[in-house]
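Notes follow the structure.
Every protein chain of the complex appears in place save one, which is left out.
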Amino acid sequence: MGGMTSAAPDALDAAAVAGWLRGASAAIAEQRDYLTQLDAAIGDADHGSNMTRGFAAVEVKLDELDGGTPPGKVLIAAGQTLVSTVGGASGPLWGTALRRAGRALGDAEWVEPAQLIAALEAAVAGVVELGAAQPGDKTMVDALQPAVDALRAAVESGSPVGEAAAAAREAAEEGMRATVPMLARKGRASYLGERSIGHQDPGATSAALIMAALERAVSPGR
Amino acid sequence: MGGMTSAAPDALDAAAVAGWLRGASAAIAEQRDYLTQLDAAIGDADHGSNMTRGFAAVEVKLDELDGGTPPGKVLIAAGQTLVSTVGGASGPLWGTALRRAGRALGDAEWVEPAQLIAALEAAVAGVVELGAAQPGDKTMVDALQPAVDALRAAVESGSPVGEAAAAAREAAEEGMRATVPMLARKGRASYLGERSIGHQDPGATSAALIMAALERAVSPGR
Amino acid sequence: MSVVAQVVKKFINDPDNVVPEALAGVAAAHPGLVRVDLENQLVLRADAPVQGKVGLVSGGGSGHEPLHGGFVGTGMLDAACAGAVFTSPVPDQMGAATRAVDGGAGVLHLVKNYTGDVLNFRMAAELAEDEGIEVQSVVLDDDVAVQDSLYTAGRRGVGATVLAEKIAGARAESGGSLAQVADAARKVNDRAGSFGVALTSCATPASGSPIFDLGPDEIEVGVGIHGEPGRRREKHASAHDITEMMLDPILEDLKPASGSSVLAFVNGLGGTPLIELYLLFNEVNRQLGDRGISIGRSLVGNYITSLEMAGASITLLVLDDELTALWDAPVKTAALRWGA
Partner (left out) sequence: MSVVAQVVKKFINDPDNVVPEALAGVAAAHPGLVRVDLENQLVLRADAPVQGKVGLVSGGGSGHEPLHGGFVGTGMLDAACAGAVFTSPVPDQMGAATRAVDGGAGVLHLVKNYTGDVLNFRMAAELAEDEGIEVQSVVLDDDVAVQDSLYTAGRRGVGATVLAEKIAGARAESGGSLAQVADAARKVNDRAGSFGVALTSCATPASGSPIFDLGPDEIEVGVGIHGEPGRRREKHASAHDITEMMLDPILEDLKPASGSSVLAFVNGLGGTPLIELYLLFNEVNRQLGDRGISIGRSLVGNYITSLEMAGASITLLVLDDELTALWDAPVKTAALRWGA
């Protein structure tokens, strides 16, 4: 992973972005049964297999990509792969998220912190546009939105990208835990009404795993 | 029950025959679950409800019969009722048994021991004719045939009818227990092949209950 | 084979009323197709008796739905007699059915080979003949899991029953004589073989708990349709291996010539999802292909069931032109319908 080997010390290259996605894939595969169990309680018991199937396909796609593919195009390819392989709610949502993030990066070879923030904000905006979930609806948005907010705040207050990503991961995990007492208003969990209360949202959980993978990707030394 | 109140001390009247059938009905109803459980192991778990349904209908039929109906006609009516209400294998078999027994008695008002033997022999012959079971095939015949044989032997050796009926009941119970190690060749249990070994035949069990009711009916004093 | 205390929940009001209430539902659901005689527990073709046509009567214990009531209608059965769950109906019912469908050309009784069914139908046939109705009976015994023998109850009647009802029904509809209709049914029985496997037991409404219990990795091999245990218990295996387990004894029994065309019938026993039945059908198709046998006609679904038992049976019928044409003939019943 070459995230910290660039001239611009806080910028990520395509390899770092690919490393993030591979790290996310590994974490999701490892937590597959747990994610499915969370989905069994308030959904249809497939979130673990959905995300694992999709990210495994992303890894195959990454192997096929040209060495010179810029970070933005890596994310677009990954998003397209998720759309084409996941299905369910998480496929279009995560696919859109990564594609929007990729588009925000354009053809740049390096992702500076400001661009990372812009990309992730575009990702969240894409999810909200497509899925219409508000914060508090008990979805992945409840992990993603605070994570991106924390990233921006940390970077703006001058933290190095590694620390900012750690803050984002912490915010995502906090947001994930905050879904437990929420009443679901989106996705399958909404069908349960009051019975959705007391369960952690599977999509917020996988979102936290993906933010944790970002932290590891930008701070390979940790 | 008027079995022992006649001038001919060992003869049964219609009331005694009806008493036998009612006693059989009570015993079967009491053992309903046990019979069904035996049938669950090597059949289709309905022998208890089949026999209970049929004998309950017989009791209704007995209530409807004319006071002056002779014993033979009582048995024919009971047999017809079993045919019309039981279904399964045991309906035609027990129905035929009682009808044949009744026909053997003709219009006689009293059933002397010799006639009782003839009637029960006709009953067993009817079962064998219809169902083609041989002794040892693991069916009701394995309880009925030894019971009738024992009845004849006891009467011929001069025993009073009460003692002869006790011997018949004992033989029926022994025959019933003897079905345990048998390999079924008739009825549903035959589908199990070797797996039928080690289970007591439900039909032999209800047959033993019916013979025990006969003993009680002819010996009300016991 | 102990009786487990597990409870199987059901949509019922009173265990003793399941059959009549379900029959009332059949009457309400299919008014133009059938009429129901609730007293005798009969499902009758709406226009029975059809004058000049051989009448087809079948029946048996309930719990095998859609068999037999779902197969009453044009081109199939004229009447179905419903017994208590898993218990043969009584001769009175069969007699009433026989009278109700007698159109003057005789009545065929299609009887699954179980002692109860055979004896009750035999008594009914004797009574009907006493009343001057010509009756013939064909006993179906296609289950190759059970060894046939003169000295035993013989093989069970299972999946071929559906095929015989369809094919004999078509022969009757096309104006066949009683002998010809009976011949068509016998031909199906002679050329068909079946084998069943259960993944779970089932519970009658009266008992409410499963007839036998199976471990999480056990299956019952060679089962019939009454929730009974099978010939033997085996370790659960792949769909491929289970299909082989079922096809081998059927093919050994039927010995179809290489190049034969068969009707392949993959039947669900009640609690197995359709997606698994199609998966099994794929196995059947591949394995028959490997042995040089082609599938000329097919049937996949829950047609002869054992309440909610999870499991499946395979029936193969070796086709010829006559059987194929009779199978293809129009049929209009609640459960099988085409060309009408």
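Chains here go by letter, A, B and C, matching the order in which they are written, and residues are numbered from 1 within each.
Rule of thumb we're sticking to: a contact is a pair of C-beta atoms (placed from the backbone, for glycine too) under 8 Å apart; a residue touches a chain by one contact, two chains touch by 3 or more.
As the structure is a computational prediction, the values presented were derived from the model and not from experiment.
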item	value
Which displayed chains the hidden chain touches across the whole complex	A, C
Touching residue (missing chain; options C:Ala24, C:Ala46, C:Ala179 or C:Ala325)	C:Ala24
Of A:Pro71, A:Pro92 or A:Pro113, the residue in touch with the unshown chain	A:Pro92
Hidden partner interface residues of chain A, rising order	36-37, 40-46, 49-50, 53, 83-93, 130-131, 134, 185-188, 190-193, 195, 199
Absent-chain interface as seen on chain C, which is shown	6-7, 9-13, 18-19, 21-26, 28-30, 62-63, 65-66, 70, 85, 199-200, 216-217, 219, 236, 238-240, 242, 270-283, 285, 295, 298, 300, 302, 305, 307-308, 310, 312, 332, 334, 337-340
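By definition in this document, only the chains that are shown with their structure count from here on.
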item	value
Neighbouring chains common to chain A and chain B, by label	none
Farthest chain relative to chain A (centres taken as mean CA coordinates)	B
Geometric centre distance via CA averages, chain B-chain A, whole Å	77
Centroid spacing, where centroids are CA-atom means, of chain B and chain C in whole angstrom	33
Intercentroid distance (Cα basis), chain C paired with chain A, Å	55
